[in-house]
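Please see the structure below; I have some questions.
Shown here: the complex without one of its protein chains, the others still in place.
For reference, chains read A, B and C in written order, and residue numbers begin at 1 within each chain.
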Amino acid sequence: MSEARRRASPYIVAALIVAADAYLCIKNPQDLDRLLINAMLALSAFATLHARLLSLASAGFAAIGAYASAILAVKLGLPVYLSIPAAALVCGLVALVIGLPVLRLKDVYLAICTLGFGEIVRVSIILLPGLTGGSTGANLSTGFAYEAMKKTKTWTLALALAFLCYLFWAASRSRAGRALRAIRENSEAAETMGIDVVAYKNMAFLASALIAGLAGAFYAHSVGSLDNGDFKFNRAVDILGYAVLGGSGAWFGPTLGAGFLTALPILLRDLLGSAIGFLKNFAQLPNILNGLALMLVIIFAPGGIAALFARAPVRGAFLSVPPPLAPAAGITDKVGVADKAGVAEAPARRAGAEGKPFLSLKGVSRSFGGVEALAQVSFDLEEGKIYGLIGPNGAGKTTLINLVSGLMPPSSGKIEWLGREIQGRRAHRIARSGIARSYQNIQLFGEMSALENVIVGRHTHMRSGLAAAWLRLPSQKREEAEAREEAMGLLSRLALGSIAGQEASKLSYGDQRRVEIARALAMRPRLLLLDEPAAGMNEIETAALGDFILELQGHGVTILVVEHHMDLIMKICDEIVVLNFGRKIAEGPPQAVARDEAVLEAYLGRA
Amino acid sequence: MDKLFEPGLEEAGLLEVRNLEVRYGGIEAVRGLSFSVAAGSIVAVIGANGAGKSSTLLAISGLVRAAGGSVLFDGRDIAALRPDRIVRAGLVQVPEGRAILAPLTVAENLELGGWTRHQKVALHQKVALHQKVALHQKVALHQKVALHQKMTSDDGIAKDLSRVYALFPRLAERSRQLAGSLSGGEQQMLAIGRALMARPKLLLLDEPSMGLAPKLVAAIFETIAEIRRAGTTILLVEQNARQALRIADRGLVLSHGRLLKEGKSDELLCDPSVVEAFLGKA
Amino acid sequence: MKAKRTFLCVAVFAAAAAASAAPLSSSIKIGVVETLTGDNSAYGISIRKGIELAAQEINASKLLGGSQLALVVADDKADKQEGISVFTKLINDEKVAAIIGPTLSGTAFAADPIAQKAGVPVLGTSTTAVGITAMGDYIFRDSLPQAAVIPGTLAAVIAKYKPQKAALLFQADQEYSKSEADVFKASLAKLGIQLVGSESYSKGDSDFRTQLQKLSSKKPDILVLCSLVGEAIPVLQQAREIGIAVPIVGGNGFNSPNILKNAPEASEGLIVGSSWFIDSKVSASTAFVAAFRKKYGGDPDQFASQGYAGLYIVANAIKNAGSIDRAAIRDALVKIHGLDTTLGPFSFDENRDPICQSVPLTVKAGKYVLFQ
Partner (left out) sequence: MDLSFFADPVFLVQNLVDGLSRGALYGVFAMGFTLIFGVLDILNLAHAATFMWCAFAGWFVMAAGGLPLPLGLAAAMLAGAAIALVLELLAFRPLRREGADKLSSMISSIGASLIMVSVAEAAFGVQTRRFPDKVLDPKPFFIGGSGGVRISRAQILILAASIVLMVGLGLFIRRTRMGKAIRAVAANQKAARLLGIDVNGVIVVTFLVAGALAGAAGILVALLTNNIVPGMGGQIELRGLAVVILGGMGNIEGAVVGGFLLGLVETLTIAYLPGGSDIKDAIAFLILFLILLVKPNGIMGRGKAERA
């Protein structure tokens, strides 16, 4: 379809959904509560799905929240404006307890485990008749009088949802939101940007539980009675439906998904209810059409409604785009920005640890299954030098970089960084301590813009948390602006200013490589690990890259570069380490290494 | 089609690649590549990482849809075919990183290598008939072999299995083990042996020497030469440019998805610019 | 005697009618909210059949003079929010004079207050839980609460078998079955029968042998089963299968032609108490059964009968009120007294719960007959 229509379609879809819901709620205000509560539950599911956690616990938490608030309000006479938040907090506590063990599971395993959780909640409700009214339900016959239960007004519910939406909106444009998107796109790369993935995932689960609890509490006080069937298995599946159909890419997706899936059956009911003849006796027809719609929508928009927006180009992606520059023009343009670009400041941040070896590997080994990828490798790095790491493909170069950057622990041996042993330490902590890396097979956050990718690199140097983002504190805005400016500067330094707003995955190979380097530099590392940075670059670009690396050295950054372009290696490296079949076979200045028999035999391939 | 008059294309080869283009999102991995592989020869493709070597192979074997251009195999355009159809046609790839089936045993891996054979036997009978009527027609050696076996015994698969085990004794020893438990070298052997089980006319090898100890590398290259001697045409992508060119008849030098140089491998071996870029000053 | 009463009523309500603002219109909308889809739709569907049959007869018989009853049927999907939604829709958009339903007590607890607030009379025909009618003075029902049925049934059983020990099986996560079981426990205690064992199962269970085995190992003199129709059949069969020979007393779910059809051997000798049964000799009932078989070609169950009776009760109230004013209808409902229904002479007590006969039944030769 035409560009214009592609651009417009998502907005049309959204408009239709909103219109349908508005129509329904004007026609029948009682449905508004239902809509708002479902939207809230959708947000709760979104909180986990967005962080790639396939949790179905929302229904279970909603049940806890509903009963908790009902009991607090009716049995203990708490006013609802206290009982509802209290109920949410109860869910939060439960989430903290089960979160740590449960979040170790991934994908469907997590899904089933959380389903089991929901079932346990349901059964416990039945098993505690004294407290919950058991299977008779929480209603007049068990002491939960309707008047005591039916407390909330719709507007409070609407207010709460609006508030939640604001929180999600504000968070999505904050440091934390960016971190979560990064995790969603590529959690490994995120980890090496200094983002504590586990902590963020626990946070997401906690948020999901709090929101579900809130929704449940509102449900209790909106409906006025409860029973154990209200949040059972198929409810959990419905909620997942909202989030997946809406798309877990952006917060507004699930709310639209809930809007759609709530409106659809009601519309079908009302339309067919007034239909003629046999349809009147065909009570299942609405359900059938409902299922059909569910299938069709997901088949034609597998990424959900939010994905439609993502496909439409980012409007006003960002501020000042410097004039386009031909990559051929090389990298050393706009040097003026260099000092702003943060690279200059790197040397300024020198911690103590003088005298101690900068980085030293001591008998480091790593094996996969039976295959030993790295065997007893030892060497030291001195600060401020450029090191080349060469060897045939599969010699263990990338493995070594993974070990140093903490993506995997060594099987044996020590890695000392600034005098402290870091082997086995988690990647985000190593990254924070000043080690940055690029990847051989590019690991950008594909659906984020080049600029955003680089800003993620600033993560560890930004302070403002969620609270600041929600309060829109000037400090947070300033920080964001600075990060933006600095990232822009770095991009310009690498002749990428013109494509800063483009989606990373759409960039050319060489550009993606440079964005990755910019992202690593944004971390202001003391040690920079480059894994085949020149792969896919032409001679001119490669040469320019060489100059750039030398310039970085000038700024005091220590660099370990893996490369097959021997001329580049020969030109920029102070020292070269040669690996072959997992073993260090040579080490020394370029010329010496180039003459080394073993090296020629193994790598340069003289027979 | 001026491409027809490019060097190396005068006599139509077993594989004809014309103006091949491969894109991933914004990345143009292969940009209008054309070359030809003559039946019974070894052609080596060398070039830096990211030069588009693997992408070329993936496009030929159909795992990646070509964005443009055509791939003629045995005279028919296979660019639009499904990968499994391409394999049936006799073009088999050993991918980079081997892609062995870790949870299956070595024997099972090899057996599955012969997956397309049931239909193949029928195809061979057709070939046989063809030959009876038109003996002048030139037929690839392995077809003769297959035909011969079809005549002598019905159990071609068992024979090939023993042939592969003869080629790689290590696999025979390990035949009951899970493929995942093999060492890197053994896995590479398995991948090649498995491909041979399909009786390919053309074998695509992507970095067979990757991560192997020097002596193993030598052995692998020896095996490759042997396979060619048995009549299988080979398209070889290698980091280890020197060794690759040694066993190859022709070489293609790729850079940024374009053909930088193309020629007899011994010429390339002493071509200064190639030596400079890929062979290292020796 | 009866004629005299009717005359009185007519006299009284003629006056009321004259006074009331909204006279009978040509078509009177009655809301019918039942569970028509999902696992529990068995009840809703047969209730609906009963109601639609009644509507047909009432309109044919000109019971309401020139005006016809128009049913507005809606599916509550056994979901509280859906129940609330359709109640609101019927009340605001369809302007119904009264609502019959909903099917399940759970839904009623959520939806009835809407009608109460709007001042629309609601008549439940299958809700038996405690407290339904306590929700407001517009809430009625013609389904006997379990407490009104079970003691009588048990008394009859005691009279015949003199049991000392009883055992009980029920569905733990189902409101109806659970409250039925509670009533059984209470009345057993009151009647001085020792409950030697009480086991439960939950939705989705299909194998009840272990519970039954455990109960039978306690050597009870009678076995009490509280299940919905769906589980009733396998429960009954498995009880017999594992060799339980003692008399079996079933809850409401066991009063269904389905039991006779699907568990002919196992149901023999089964005892249930109910306000209605298929072979009831009440004149209104025999007529109903005949008409039902004619219209639908199958046997009606208790729920169809209660639905059928329900619409007649509402219709008579409207007739007596001589008005579609909801308040007037409500007042007329309260005054319904000794109305001839399939459930026998029918009245409401001061809590708007039904006053009608409840008889102990037993299955003989594939038929429900009075239990002596």
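The definition used in the following text is that a contact is a pair of C-beta atoms (placed from the backbone, for glycine too) under 8 Å apart; a residue touches a chain by one contact, two chains touch by 3 or more.
This one's a predicted model, so the numbers in the text were calculated from it and none came from an experiment.
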Touch partners, limited to displayed chains, of the chain removed from view: A, B, C
Contact with the hidden chain (one of C:34, C:231 or C:353): C:231
Contact residue for the chain not shown (choose from C:137, C:199 or C:340): C:199
Residue of A:162, A:199 or A:288 in touch with the missing chain, whole complex considered: A:288
Touching residue (missing chain; options A:46, A:61 or A:117): A:117
Contact footprint on chain B, counting only the chain that is left out: 61-63, 82-84, 87-88, 92-95, 99-104, 108, 111-113, 115-116, 194, 198
Absent chain, residues of chain C that touch it: 37-39, 41-42, 45, 172, 199-204, 206-207, 209-211, 213-214, 217, 229-231, 233-234, 237, 241-243, 258, 262
For chain A, residues in touch with the removed chain: 49, 54, 101-109, 111-113, 115-117, 119-120, 123-124, 126-127, 233-234, 237, 240-241, 244-245, 282-285, 287-288, 290-295, 298-299, 302-304, 307
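As a convention for this text, only the chains that are shown with their structure count from here on.
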Chain contact topology (line, ring, star, complete or other): line
Chain closest to the middle, measuring from C-alpha centroids that were averaged per chain: A
Chain B and chain C, separation of their C-alpha mean positions in angstrom: 78
Chain centre separation in whole Å, for chain C relative to chain A (CA means): 55
Where chain B touches two or more other chains at once, by residue number: none
Set of chain A residues in contact with two or more other chains: none
Interfacial residue positions of chain C with respect to chain A in the complex: 36-37, 41, 73-75, 78, 80-81, 84-89, 92-93, 105-106, 109-110, 113-114, 129-132, 134-135, 172-175, 178-179, 202
Complex interface listing, chain B residues touching chain A: 25-29, 48-51, 180-184, 207, 209-214, 239-243, 246, 255-256, 276, 279-282
Chain A to chain B touching residues, read off their complex: 369-371, 392-395, 440, 446, 505-509, 511-512, 532, 535-536, 538, 564-567, 580-581, 594, 600-607
